[in-house]
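In what follows, a structure is listed as structure tokens, so that the remarks can point back to it.
The complex appears here without one of its protein chains, the remainder shown in place.
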Amino acid sequence: MEWFDNGWGLSLVVFLPLVGALALLAVPKKDEETAKWLALFTAIASLFFGVVAAFRFDYGDAGALQLGTKLSWIPSIGSDYEIGLDGISLPMLVLSAAIVVLAIVYSWDHWPEPHNPKGFLILILFLATGMAGTFVAQDLVLFFIFFELVLLPMYFMIGIWGDKSKVKLPGFNREVETRLYASIKFFLFTLFGSAFMLLGFLALGLKADTFSIPELADLGASGAFTGTFAFLVFGALFLGFAVKVPMWPLHTWLPDAHTAAPTVGSVLLAAILLKLGSYGFIRIAIPILPDEAKSWAPAIAILAVIAIIYGSLACLAQTDMKRLIAFSSVGHMGFVMLGIATLTPVGITAAVIGMVAHGVITGMLFFLAGSMQHRYHTREMARLGGNLKLMPILGGMLGFTAMASLGLPGLAGFWGEFMALLGSYQPLEGLSLGVFRTSMVIGAIGTVLTAGYLLWMLQKVNLGEPKAEWDDHEFHDVDKYEMAAWVPLLIAIVAIGVFPKIVTGAANDAVQVLMDKAFF
Amino acid sequence: MFDYHALAPDFIVAGTVLAVLGADLFLPAGRKWLSAVVGILGLTLALIPIATLAAGDEGVRAMLDGSYVIDDFALVLKVFFILTGYIVLLMSVAYIEEDRYYQGEYYFLLLASLLGGMVMASSRDLVTLFVGLELVSGPAFLLAGWRKADSRSNEAALKFFVIGVLSAAILVYGMSLVYGMTGSLTFEGIRAASASVAEEPVFVLGILLVLVGFGFKISAVPFHFWAPDTYEGAPTPVTAYLSVGSKAAGFVGVLLVTYVAFGGAPDIWGPTLWILAALSMVVGNLIALRQENIVRLLAYSSIAHAGFMLVPFAAAGLVEGASLNQAFEATVSYVLIYGIMNLGAFAVVIAAARRTGSGQIRDWAGLGSYAPGISILLTLFLFSLAGIPPLAGWYAKFVMFLAVLQDANGWTIVLAAIAAVNAVIALYYYARVVQSVWMDAPPEHINPEPEPTGVSPSLGLAFGMLAVAVVVVGVFPELIAQFAKAASLIAGG
Amino acid sequence: MTIAQFLVLSAALFSIGIYGVLVRRNAVLVLLSVELMLAAVNINFVAFGRYFADATAGGQMFALFIITVAAAEVGIGLAIVLLIFRNRASANIDELDVLKW
Partner (left out) sequence: MVTAALLGPAVLAAIDGAVERSDGGVLAAGAWLIVLVPFVAALAITLFGKRLPRHGAELAVAAVGFVALYGTALLLTTLFGDGIVHEGAVKIGEFGGFEIEWAWVVDGLSIMMFFVVGVVSTACFVYAVGYLEGDVRPTAFFASFTLFAGAMLMLVSAANLIQLLIGWELVGVSSYLLIGHYWEQKENSSAGMKAFLVNKIADIGLMIGIIIAGITVGSFTISKIMEKVVESDAALDDVAVIIAVLLFIGAMGKSAQFPFHVWLPDAMAGPTPVSALMHAATMVTAGVYLVARMFPLFEEMAHEALDVALVIGAITLVIAGLLAIVQDDIKRVLAYSTLSQLGYMVAALGAGAYTAGLFHLFTHAFFKSLLFLGAGSVIHAVHSNNMSDMGGLRKDMPRTFWTFMIGSAALAGLPIFSGFFSKDEILAAFREGDHTIVFLLGVATAFITALYMTRAISLTFFGRYKGDGHPHESPSIMVYPMIGLAGAAATAGFINIPGLTDWFYKLVTTRLVPAELLGEHATSFDWTALGLGVLAGVAGIALGYRLYYPDAATQQERDRLYIPGLWPVLENKYYIDDLYMNGIVNPIKGPVARFINWTNSYIIDFVVNVVGFATRSLGWVVYSGIDQRGIDLAINEAGAATGFAGSKLRYIQTGKVQQYAAALFGGAIVLVIGFWISVT
């Protein structure tokens, strides 16, 4: 297994889907079965190597980069193919590989219009490479490439397979097709952030004469970046990551993108893509610019709690189920960012588990919302109701997942929220206690609002008597593909809730090492 | 005195020009396309001495008192022009054949123009540079008006011509002033003398007029007005050539005069180019947002790209003691990558326009559903132009930003921010084309079955190679970086 | 004769050329105006070449090149103008507006 540990393993995880995507190009469009099996096979192979990586990983030394390699890539600019895995990236890597498999399984029989499974699968596999690559990249340029790689597939996914209804833009006297508006908005917003992020990366690389993230983190810890330079660079990185998270008030692309995206697109977007931003904060912004992180932390915390409250309240006003779930992401990612803003091991470990949990839970919610839309052909909550009666299993899963989403203790969502609040009671020394403790209290109030809108959603959608318009409809409950895609997620929700060590076992030590280096 | 080995590439191309002209005399009307084959063979042949020159370790080979030089920069650019010519030839074959005009002359003119570019790459004095530039431009004027019966093509040619000669006059007037102040025509001489006259208004005026002259060639704002009209009116392969070969020639000129000849006076050209860069990016991109015609859109996009390419110059000129090498390298990288992706874009545009029978973006709606291959390639090239990783364009933007931030001050950071915002704006209009192609429903009248003619093999070969190049360079940009690095050595002198 | 007088002359010629390019309707006259500008440049070069007593006669040489190039340009220009004249029976360049959007 020497070869595996020398970076080959991780490279396989990252690039197998890409190989699969290229191979798919050669498959005739009509031959859907081959396309599906090929895609599934490569995704599973990628996941398999991801799992092998998890087994090869030395948990006793989770703070160190493992299974990685460093090969010369673009020597002219001093950028290398440097990859590696530590306790923070490990759970994210496995999660992303797993979600991709589930997405393909789910798609098996649920192709959004226009059909074209081949194209759809190619995009999913491209996304897989981008997502996995971002989590293993240890070089800023490489990170940037992977970070951007996810844009195109998601753009096409939303734009081609997205919601074809029209929407009137608020405040404008014009109608646009939802998918077109949402896809370009997503694309431009993200590119706007990442253009500045790239400037930040370059400034760092030039200053330090290296793009290697671990080396930069070492330099950053020794105080190499200070003053206006550091301020501007952090600002640039902040823009890039905050758009992706998304943090209030840069979040408005999210509800549109989620609402318009096909089910699998929403799932991947919620489960993994949003995490790229918060992961960027943990992996890059904070370790490399610890002092700036300190001075930005209160602002991040304030934005985070605004997002929590704002997202929750906005949810209460939604009439569209998918849009509600999308807004819930704003709130949940607020907790993740609050945890990050504390700059403490507790808070950041909370953020990591929060990311994983949100990925699993919200991914599941979007699966469910998608399947409901598939059956009811509407997302209007006013027209739904009594879903639990029409489809007991699906409704039960929806109820369960909503409970997980509201942070019910014992399920995955709890740890991220609670520990983020815990962290903000006692943030890193030197940070304003007033700001963070107020944030804690507001965040805690946010948990009530979160519970409020999710229960309200359940009441509207799941409970009550089905509306008369569905009387003559035949509804079939969860089918086998859905079952295959969902049960693993449900198990994960419980497993992480009952045994958070699944994530923290690796993440906590890694976060500890990261924080020790950055702040002590 | 003459190093025939060093001159071999230029001689071979020159010979090819003549051979094409000669071949045209003997070829029967139906087989005129064979002159393209002759051209392609000649260009391929020219690569051989370039390879041996590059492999040799004799370093710089200078002739005519350093007026004509074969160094890494010259070799890299010669290869670039040859490859550009190669691709444009491939693009042209089917296109020109359909029009039944004088094919032989077409290839002759094209190759002659290319030869001008190759001469420019080697030129190290003002005379050679000017002659090279005119050799690039002259045939190009005629090429722009190639479709003689089409008044749009005529108009394109005339506009191009009038503005071209006017700018040439301005350029050469500027050169005369520079000569007058420094007493030298060679870049080295000018550089050596420039220190003592740097404050002289006439010298400054001379430099500015030279820049204005080149500003036309690279179609920088506000010297860009001819470009959209000419691009739209000229035959598309010619447009491709103009937007890449001719523009690259202009950049060769700018690189040589600013970094080599006026290397001692960056405080004169720095601010000037800052303004040109900023204006080109902003105006080019903003206007491109409103274009309905794909060629016009690409014209404005190429104006904006000229702005991006100027950014490293401006930065290098504005920061005291900045490394010119870095900026030089960045611009060369950008030019090379831009060449690949823009040629690719035009090649696909030819194919797509044939398929849809229109150059209007809205008529391309739904192209992805009935011509997925063309659409995928179009998407590839357009997003590469937008700078989306992992397509080659990202590296061009990357090194551009890298050069700006290398030695940063307030002005350069502002420029970098303008460039960053423009990168986002640019995405919008590229994405709009992509949206039309993939996401909009095809219009009723389109025949979804492939036409019997389809994409000609030569055109397919052209964009196939370019597509591979766009992806490979995007993933392994070191390929380009090495060339750019080698080429940048002359800036350090 | 000082160098300045040559320069003034050439500047004046150059300006007249520009004026001509800008205001003449007839394409042939525009062409001629450009020739005027190039002539101004030639004066400059020759004057400077003489002034410097350039051993390589760079200025004069450049002027010769410019004359040649100008001749070629006029050829090209006339070809284009002829073409347009054939197509439209007019050599007035202000009537070219097909490409105006």
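Lettered A, B and C in written order, each chain numbered from 1.
Everything that follows uses one rule, which is that contacts are C-beta pairs under 8 Å (C-beta built on N, C-alpha and C of every residue); 3 or more make two chains touch, one makes a residue touch a chain.
Bear in mind the structure is a predicted one, so any value in this text is a computation, not a measurement.
S.K.: Sort through B:L27, B:L47, B:M63 or B:L286 and give me the one touching the missing partner chain.
M.R.: That would be B:L286, which touches the missing chain.
S.K.: Have a look at A:K36, A:H110 or A:K185 and name the one touching the chain we're not showing.
M.R.: For the chain that is not drawn, the touching residue is A:K185.
S.K.: From the list B:F187, B:W226, B:F313 or B:F463, which touches the chain that is not on show?
M.R.: Selected residue, touching the omitted chain: B:W226.
S.K.: Which of A:P91, A:G119 or A:G240 touches the chain that is not shown?
M.R.: A:P91
S.K.: When the complex is taken as a whole, what residues of chain B touch the one chain not shown?
M.R.: Interface with the chain not displayed, on the chain B side: 158-159, 162-163, 166-167, 170, 201, 204-205, 208-209, 211-212, 215-216, 222-223, 225-226, 229, 268, 271-272, 275, 283, 285-290, 425, 428.
S.K.: Taking the full complex into account, what residues of chain A touch the chain not shown?
M.R.: These residues of chain A touch the chain that is not shown: 44, 47, 50-51, 54-55, 57, 59, 90-91, 94-95, 97-98, 101-102, 169-172, 185, 188-189, 249, 251-253, 255, 310, 313-318, 344-347, 349-350, 386, 388-389, 403, 408-410, 414-415, 418-419, 421-423, 425-426, 440-441, 444-445, 447-449, 451-452, 455-456, 459, 462-465, 488-489, 491-492, 495-496, 498-506, 508, 511-512.
The rule is short, and it goes like this: only the chains that are shown with their structure count from here on.
S.K.: Taking the mean of the CA coordinates per chain, how far is chain A from chain C in Å?
M.R.: 64
S.K.: Taking each chain's centre as the mean position of its Cα atoms, how many Å separate chain B from chain C?
M.R.: 26
S.K.: Whole-Å distance, chain A centre to chain B centre, using C-alpha means?
M.R.: That gives a centre separation of 41 Å.
S.K.: In their shared complex, at which residues does chain C touch chain B?
M.R.: Within the complex, chain C touches chain B at residues 3, 7, 10, 14, 17-18, 21, 27, 30-31, 34, 37-38, 40-41, 44-45, 47-48, 51-52, 54, 56, 58-59, 61-62, 65-66, 69, 72-73, 76-77, 79-81, 83-84, 87-88, 93, 96, 98-99, 101.
S.K.: Quick one: which bits of chain B touch chain C in the complex? Just the residue numbers, please.
M.R.: 65, 126-127, 130-131, 134, 138, 141-142, 145, 148-149, 151-152, 154-159, 161-162, 165-166, 168-170, 172-173, 175-177, 179-180, 183-185, 228-229, 232-233, 296
S.K.: Can you list the residues on chain B that touch chain A in the complex?
M.R.: Answer in residue numbers: 329, 369, 383, 388-390, 394-395, 397-399, 401-402, 405-406, 408, 413, 416-417, 420-421, 423-424, 427-428, 431-432, 435, 438-439, 476-478, 481-482, 484-485.
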